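Omission of a single protein chain aside, the complex is shown with its protein chains in their original locations.
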Amino acid sequence: MSHPSENPADLDRQNPKAEIAARAEAYRNWGRWGDDDRLGTLNFIDAAKRVEAAGLVREGRVVSLSQSFDTNGPQKGWRRRTNPVHLMTDTGTDAERGNQGFPHGIGGADDYISMPLQCSTQWDGLGHIFDHGNAWNGRRAGEVVTSEGDQVTGIEHAASVIVSRGVLLDVARHLRPETGELEDGYAITAADLDATIAAQGSPVGPGDIVLVRTGQLTRTRRDGWGDYAGGPAPGLSLTTAGWLHRTEIAAIATDTWGFEVRPNEFDVPAFQPLHQIVIPNMGLTIGELWDLDEIAAVCAEAGRYDFLLSAAPLRITGAVGSPINPVAIL
Amino acid sequence: MSHPSENPADLDRQNPKAEIAARAEAYRNWGRWGDDDRLGTLNFIDAAKRVEAAGLVREGRVVSLSQSFDTNGPQKGWRRRTNPVHLMTDTGTDAERGNQGFPHGIGGADDYISMPLQCSTQWDGLGHIFDHGNAWNGRRAGEVVTSEGDQVTGIEHAASVIVSRGVLLDVARHLRPETGELEDGYAITAADLDATIAAQGSPVGPGDIVLVRTGQLTRTRRDGWGDYAGGPAPGLSLTTAGWLHRTEIAAIATDTWGFEVRPNEFDVPAFQPLHQIVIPNMGLTIGELWDLDEIAAVCAEAGRYDFLLSAAPLRITGAVGSPINPVAIL
Amino acid sequence: MSHPSENPADLDRQNPKAEIAARAEAYRNWGRWGDDDRLGTLNFIDAAKRVEAAGLVREGRVVSLSQSFDTNGPQKGWRRRTNPVHLMTDTGTDAERGNQGFPHGIGGADDYISMPLQCSTQWDGLGHIFDHGNAWNGRRAGEVVTSEGDQVTGIEHAASVIVSRGVLLDVARHLRPETGELEDGYAITAADLDATIAAQGSPVGPGDIVLVRTGQLTRTRRDGWGDYAGGPAPGLSLTTAGWLHRTEIAAIATDTWGFEVRPNEFDVPAFQPLHQIVIPNMGLTIGELWDLDEIAAVCAEAGRYDFLLSAAPLRITGAVGSPINPVAIL
Partner (left out) sequence: MSHPSENPADLDRQNPKAEIAARAEAYRNWGRWGDDDRLGTLNFIDAAKRVEAAGLVREGRVVSLSQSFDTNGPQKGWRRRTNPVHLMTDTGTDAERGNQGFPHGIGGADDYISMPLQCSTQWDGLGHIFDHGNAWNGRRAGEVVTSEGDQVTGIEHAASVIVSRGVLLDVARHLRPETGELEDGYAITAADLDATIAAQGSPVGPGDIVLVRTGQLTRTRRDGWGDYAGGPAPGLSLTTAGWLHRTEIAAIATDTWGFEVRPNEFDVPAFQPLHQIVIPNMGLTIGELWDLDEIAAVCAEAGRYDFLLSAAPLRITGAVGSPINPVAIL
């Protein structure tokens, strides 16, 4: 089998089905970690990788890679994805007034949240996307994720896994040094990724977690989200599937809603085609809506682009995604 | 001013108001980190502490310290604290059936959660408890936490802070070597904490995050929560306030609902009196409902009780608490 | 085809499958109101019935038949059914303090709710129960109710329908005149229903909405729900299916969690077998957790048991149930 092209110009823009299928087949990892696998490429993280990553902590500095969870986010209700609604069950106003019924001057504030698990900075779990009714590792989608949640690959299985070496690829800064922002619709290629790595000097290999900065968040932070929720954005080209496979990275995250370029690279309707390849077929864990701006500044100043990345999901039983606060420790 | 006694036998069990007030005054840290402070004792974590902590990573192993987020938890509706409700907006059953309306065979599953932020493994933020209408650093409670959330000390301010050296104090195993479980109502004393440290051999000092295992979770895991939600439990004695202050620890967490012993040590009604001292007065961040069983086993086997602890809260704007998945990396 | 027995003693308590199937077949109304029907027995309500019902309004009195929506209800988390969580987004405490940012002295309070639609007084929609994968009118369940809701028989289709003559059958008072409470596990028979009607003097016929008081709510109001959520309760016997069919009533409601007797009348496991017959096969709309105590007292005093019943569901698109506040107007 010849490998699918990694040049976007070679894509048959009339035939998403075939382009997706070729890559799904070429990069499918089903069975690679056994029939019972629940982790996919997170298996590439090993003990040595973590020890190596801890060795990158030299300044004792922590940078949060999370966007805020509040009503200023990009979600506008598409498929019932709203911004988080954070509500108080008790407040300081009440406590100060003394109406809470507690003795001896103690008062309290408590809170509550209602939110889609994918509303802000998050991991997509392996049960998030299916390809022709197949979930990760070749299971039938309907046997994996029912109304009661993901019975097999729920995000709780990754609760003690996602700590590794993180490598920032500031593709936006590399390709657009003056603005540091890729334009919406820009499809990042494998060549772009390699060129960024070469320029930055921090290599990428098995078990690493790669963070691709597109700069779109910088723009929305300045201009507002408007009615965004999945509109045009820079992101990975469908043709990076091979790169994502052969580098044996453990996971990847971007600073955008959808990870891959939007609109996508087809002239006929298609929806998140790179997701369709890498989640159910490759078993790749994907992060979205991360904030990579501060870490980009820190890395640029430090002259190095790797760090210890700690990004454990919440232990929500059966979830197909999780809100997170990933931290770079360096 | 003489220091309040650290011997529970000295407590005036008829006079919680005075016992609380004496300790609130003795251990108050208001102004210690400036008038604008939003972090309290988390300020004790410095860069050197984090570099030291990273140096503890020798095996490349990660242990999650989180309990599950699902309907099997201990919350029964008290003050509207329920267990989390996790719901699917899309499922694999639907995707496999092909009724989602996406082209070329892609399908998806998404999810949603409604939950109190304190329903399972969590940090209490500094806006969670007040003392006579005062919040952390001497601010008025009503100026800090309104119906719109914590306007000053929201948990988002700790988003890039809580990574430090963690030290497990397996008090339950030290005091009850045969069962590894303290009985409900057992009040852990400062002497118990020191004895455990001495026996384990890992000292505790400024900037450390201390994890106190009571073993109650082991018991509820075996016997079920029943209608728990804040019933009797082992926990810290009110008289440990001095220990919590002079050790200059950054934060503390336990495997129980309420951190401190329940019922408390008074013969007249009182409610979470140690909280009243340490959160608004001392500025101490408290973790509750952690799972310390696996890390206890790992530490016992390894013969050391310290590790890199990464426990960043979700970046929920204005929250007075946050669900977390703390991980020990060692 | 002979009609299934209406005597509970004739039930084969070892064979729920057969007993259910016989009644499902005997009382199936599929196609009775056309292939496109979305209303089932609600079709029995006609204009004349409503005019007749309005004529019952003689005192100008309104009685709410709703239980409260709050954390004191019977839901304990079974299948994620919790009691409602009602939260404030703004409060009077804040408004009085003047921290809401509005000009000229205006202040406000707003609120929010998270709840299962079946948590308190409710209608079960026709998409709520299936029989061997079949929904009401013979549609396939998976084509009716997906993760996006009930695409065919959503409760919104009944938004302008459920106003009719209501008839209270105070079976508890008739059978247990001293206590007015049926014991848990008591299976109300067709004979019981007819005897109650005869004693009360208000007949039941096509298009009526029948309200069966078991008195269990009186008991739980006195003794508390404990850990109820679907435990033992009085309710309709499986053998009333024929009565429900031949009377051509439009809908029926009880003051219990589950409408039918619990535990049910089989010696082997079965679950809500009468639901399985009457919702998907007969197309009967069922109300649960109604409060029939005040209306029972009013009817007893007035010496008549019928009234105008207005019980429109909320217009929640695609819902399979709806919280309601049914009112009797008499």
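Labels for the chains are A, B and C, by order of writing; each one numbers its residues from 1.
Just so we're on the same page, a residue touches a chain if its C-beta (ideal position, glycine included) is under 8 Å from a C-beta of that chain, and two chains touch if they have at least 3 such contacts.
All figures in this text were calculated on a predicted structure; none of them were measured in a lab.
Visitor: Of A:N43, A:S68 or A:T91, which one is in contact with the hidden chain?
Guide: Candidates A:N43, A:S68 or A:T91; residue touching the omitted chain: A:T91.
Visitor: For the chain that's not shown, point to the residue among A:S114, A:N137, A:N281 or A:S310 touching it.
Guide: The missing chain is touched by A:S114.
Visitor: Kindly note down the residues of chain A that lie in touch with the hidden chain.
Guide: 71, 76-77, 80, 82-83, 85-91, 93-94, 97, 99, 114, 142-143, 146-148, 227
Visitor: Residues on chain C that touch the omitted chain in the whole complex?
Guide: On the side of chain C, residues 16-17, 20, 46-51, 54-55, 57-64, 66-70, 79-81, 84, 86, 88-93, 95-98, 102-118, 120-121, 127-133, 135, 140-150, 156, 159-161, 163, 269-273, 275-276, 308, 310, 312-321, 323-325, 327, 329 touch the unshown chain.
Visitor: Even though one chain is hidden, which residues of chain B still touch it in the full complex?
Guide: 85, 87-89, 91, 93-94, 97, 99, 112, 114, 147
Convention: only the chains that are shown with their structure count from here on.
Visitor: Going by the touch rule set out above, what shape does the chain contact graph take here: line, ring, star, complete or other?
Guide: complete
Visitor: Look at both sides of the chain A and chain B contact and report whether the same residue positions are involved, with over half shared, or different ones.
Guide: same
Visitor: Cα centroid separation between chain B and chain C, in whole Å?
Guide: So the centroids are 44 Å from each other.
Visitor: Calculate how many whole Å lie between the centre of chain A and the centre of chain B, each centre taken as the average of the chain's C-alpha atoms.
Guide: 28
Visitor: Provide the list of chain C residues touching at least two other chains, using ranges where the numbers run on.
Guide: 85, 87-89, 91, 93-94, 97, 99, 114, 147
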